[in-house]
Structures are given as structure tokens and as C-alpha cells.
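The complex appears here minus one protein chain, its other protein chains still in place.
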Amino acid sequence: MDIKHVAKLANLPLTADEEKRFSAQLTAILNLVSQLQKVPTKNVVPTSQVTGQENVFRDDKIETERILTQDEALSNAKKTYNGYFVVPRIFKNDH
Amino acid sequence: MTIDECYQNIGRIADKTNAFITVISKAEAVKKMQHAKSFLSGVPFVLKDSYVTKHIKTTAASNVLKDYLPQYSATVYRRLEGAGAILLGKMNMDAWGHGGTSENTDFGPVKNPWDLTRVAGGSGGGPAVAVVTDCADFAIGEDTGGSIRNPAAWCGITGLKVTYGRVSRYGCIAYASSFDTVGPTARTAQQCARILRVIAGKDPYDATSSNKPVPDYVGQLKKPLGKLTIGWPKELFGEGLDWEIKIAIEQARRELEKHGIKIKEISMPLFSYGVPVYYIIAPSETSSNLGRYDGVRFGNGRENFTSETKRRIMVGTYALSAGYYDAYYKKAQQVRTLFIKEYAKALSECDMVLMPVNPTPPPKIGELINDPVKKLLADYYTTSQNPVGVPSLALPCGFTRSGLPIGMQLVGKMFSEDLLLQVGYRYQQATDWHTRKPKL
Partner (left out) sequence: MKITPIIGLEVHVELATASKMFCGCPADHFGKPPNIQTCPVCLGLPGALPVPNKKAVEWTIILAQALDCKINLISKFDRKNYFYPDLPKGYQITQYDQPFGENGKLGKIRIRRVHLEEDTGKLQHEGQQSLVDFNRSGVPLVEIVTEPDFRSVEEVDVYLKKLQRIIRYLGISSADMEKGSMRLEPSISLSNDGSLPNYRVEVKNINSFRFVRMALEYEIKRQQKEPHIQQTRGWSEAKNATVPQREKEEAHDYRYFPDPDIPPIRMSNEQLAIIKEQIPELPEAKLTRFVKQYNLSQYAANILTDDKNTADYFEEAAKLSDQFADIANWIINKKADITTLVPAQLVEQIKKSQTAMPVDKTALEQAIKTVLSANPKAVADYKKGKTAVIGFFLGKISQAVKIPANDMIRTVLERMLNAR
């Protein structure tokens, strides 16, 4: 595993020590889970959830009960300004 | 139990066991008491600290959320409060549910009341400790791969992992969304039935919650058992299982047979793939679920995750990443399909399956913490049910010679909690393992 690359994708700031330690541990974990390669799964449909449900919707209605006031919304933020959450300057980027 | 007794016990055990992250002030609890008049009027309970409680600190046992005061409450908490139950505390656990020993916590490892040098199990170690030490009548845990059953077994109480979708997950801090289940843990199956009656059912805020009618779990307990067959998967009682646990469960098997229950040997050849399936899908989902913890709207930065959590995020990110998705994530979801078939087959030959909860008695604190792989294998018996969704009831069934609790589990068909509880109730009428209390 390319630890630096994966940590970057995961947005995890790892220390040099962690990178080193995890490297061996993650390899061991991946070896363990790789046992699965032994199970034949040709033409087996993957299962991503087991609810057995389909078409669960809500009606298009405004629901005031759960709406937070601006103060509530911001109440756990480290930094706010004039009703906004504040983060260090982000340069325009795309997604 | 009275609120007074509970607070006495909390005072006695909280520091010794690290079970509590937050204790609600007695004045606050008593205040709620006066308004209560309902199904669970005045019944004291605690929540695993993975449930958001409005204006009550909720941490998921992580420094990332150590000061977090939620702006809303989980459905399960609202339902219990609505039924008159009184919240006394928020319980320690493996941070985010990541672990089976409650050592992966930023609030100190939870200690087992039967032997304070040993782990209480996890991830819901705190809730189990609270119940076995009489700090509350019941606790709400959250089971993703054994997090209710494992500590219940290692602490000597009853724990119910419900069918996926039976209880709303709204407000339950997500670990692995397609595995997470919300359920009760208490001394007895009877109490679990009482709690489940209140918390089960459709929630419009959780699209995966089931709209199947909620049976009268309590009323069903005393009904005649009828003709029942319990499956005995022989390969699960072989190598790797502690001999004392094996003997205890064999004894329980004989007890069940006395009640006219037929035991039938079955085979579950894929069972041992439970751990790899679990350790691919759960980290994958958690890598995504924990994406929201960026320290902007709430909480502290991502560097505050523990090593165990970081490892799981890394594994999951890797399993979903370009080039590895098919070999890991997709492969695991395919084997998951095979698991579902395997369980369906097993449960077509019997009404429920009896198996161990833990391969060993509770290990010493620190014993597993530096060996992630060994730690994974400790979850051998409890990880394969969650990918399938089936319910499972963990019941105390004995003690080791050194006085550590032993548990077993009954795994049933989807939405068969009523039957599991009925058998559990019957078993507990005839045994007293669940009534024993640690001397602390």
C-alpha cells in the first residue's frame, strides 16, 4: 500500500512514525483479508445493503421542526464570522 | 432499581472501571423522573456514547468529539425518554465502535468488573459494565460486528443485536452504515424484550428502518415454545475455541434440550470468511462515514483520531480506491451475498443457530492492543451476522474456573427477535448465570 497516497485520499495527517508503524500493520491486515480471494465469486451479485426495502421516500414538504437556527448551526464551530463557518483560505479548486 | 441505588453504584464503580464518559447529574435525572408516567416510567438507563443527545456531551469516545454538544437527539433516545426512561449516563466504548475491547478510547480503557486487569469487551464495554454493576437497568448499545454481544458475554449479561433495520439508526453515530444496529443490553432477555418493544419500528428519518409491525415481545415470552430446532454448526466448536467456553455451551445445549428443543448439527463452511468480509466492508464504510469529521462545523481535527481508527480509515480508503475496488470492496460484497445464502440455508434447517460469542475469555488489558490482526480474530464469531443482517441474542451461560463470564449466542432468522427472546427467557428461567454480580 502506498501509505502517503492513501493517507492523502483519506485526508489523514500521519506522522512519520505512524506511517512507519501502519505500514507493517496494514500489510498484515491486508494479508488476512486477502483470504477472500480463495472464495469463487464468478457471477455473484454484490450485496451493498440488507434492508430488503425499495423506494423509501419522503414527501416534498418543508419540515420546520428540524431546521436549526443560525446560532444552533454554528454552536459547535471553532471559528465563525457573521453567520458563516470559517476555514483557512481555500483557493478555487474543482470537483 | 431505584435512581438512588444506581447513583450509589455509579459512585462506587465509575472511577474503577472507566465505564462512564458522562454522568448526568442526579438532580437532572430526578427532575425528569417527576414528569414520567409511561411504559418505562422511571426506569434508569445509560447510552453508549455513540448516540447524540441534545445539549448533552456526545463523544463517540474520541478526542475528535470530546467537547461536542449535539444540536439534536437520536430517535432511540427520544423514544426511550418518551416512554419515561431516565438517562443517567453516556458510556465509554471503543472510539467510533472501532474495536472489541474498549481500549481504543481516548477516555481510558474500560475495565472488566469481574477482573479489573481485564478488558470489558467492545466496542460497547461501558454499557455492559453499567448493567452488570447495577448502575442502570439497561443500556442501549450499537452492534456492527459484535459490539453489543461481545461485551455482554465478557461481562455476563444479556445483549441483543437486532435485525438490520428493526431499530432506527437516526442519531446513532455511524460506524459502518450497512452493518450498524441499535439494540438493548440488560441483565435478562425479559428486560431486553421490554426495551425493544419501545425502540423498534419505522422511523421516517431512517430510510433503512423497517416498517414491519413490531410484535409484542413481552407478551410472547411466556408462550409455549412449540417444536423448535436449534442448529449446532459443528465446525464452530473446533480448534481456536477455548475449552471452558466449549464446555459451558455444551452444557447450555443440554439445558435447552431439556425444554424439548431439538439440536441439529449443521454446517456453515463459509463462516470463517466473516472476519475478512467484515474487515473490508466496515472499514470502507467507516472511511466514508468519518469524512464529516473535519473540525469545521464541530469537533476537532482529523489528527485526533486514534491509531486504530486511522488504520481502519486507511484500510477502507484503500479497499475503495481505484485499482483495488474490485479485489477488495466488490469481492467482499460478493462474498457477503454468499454469506446471506449460507445463513438462509442454515436457517432453513433449523429455527436458530447456537454458537459462541468469543473464542476466549476476556484478555488482559493491553494484550491485544499492539496486534491488530490478533484483535481481528477475537471477533471471529460475531462479525458474520452483521453483513447478513440477522438478529442474535447473547446470553450468559457459565463462568470459567477463574470466575470470568462466558456467553453464547442464538442467531435467528430476519426479524425473529421475538423467538430468540422467548428461548432466552426460557433458558434464563432455568439458569442463574445472568443474575450473578461481580464483587467490586
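Going in written order, the chains are labelled A and B, and every chain counts its residues from 1.
In the analysis below, contacts are C-beta pairs under 8 Å (C-beta built on N, C-alpha and C of every residue); 3 or more make two chains touch, one makes a residue touch a chain.
Predicted model only: the values in this text are computed from it and were never measured.
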> Which of the chains on display does the removed chain touch in the whole complex?
Replying inline: A, B
>> For the chain not shown, which residue from B:Ser38, B:Ser177 or B:Thr360 touches it across the whole complex?
In response: B:Ser177
>> Touching the hidden chain in the complete assembly: which of B:His98, B:Arg169 or B:Arg194 does that?
In response: B:Arg169
> List the chain B residues touching the unshown chain?
Replying inline: 51-52, 58, 60, 65, 68, 70-72, 74, 169-174, 176-178, 204-208, 284-285, 287-288, 290-294, 296-298, 317, 320-322, 325, 329
> What residue numbers in chain A mark contact with the hidden partner chain?
Replying inline: 5, 8-9, 11, 48-49, 51, 53-70, 73-74, 81-95
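Rule of thumb we're sticking to: only the chains that are shown with their structure count from here on.
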> With chain centres defined as C-alpha means, what is the inter-centre distance between chain A and chain B in Å?
Replying inline: 23
> Which chain A residues qualify as touching chain B in the complex?
Replying inline: 1, 3, 6-7, 9-14, 18, 21-22, 25-26, 28-30, 32-37, 39, 41, 44-53, 56, 58, 66, 68, 72-73, 75-78, 85, 87
> Given the complex with chain A, which residues does chain B contribute to the contact?
Replying inline: 67-69, 71-72, 164-165, 178, 204, 207-208, 210, 270, 273, 275-277, 279-280, 287, 291, 294-299, 301-303, 305, 307, 310-311, 313-315, 317-318, 321, 327-328, 330-338, 340, 372-373, 376, 387-389, 414
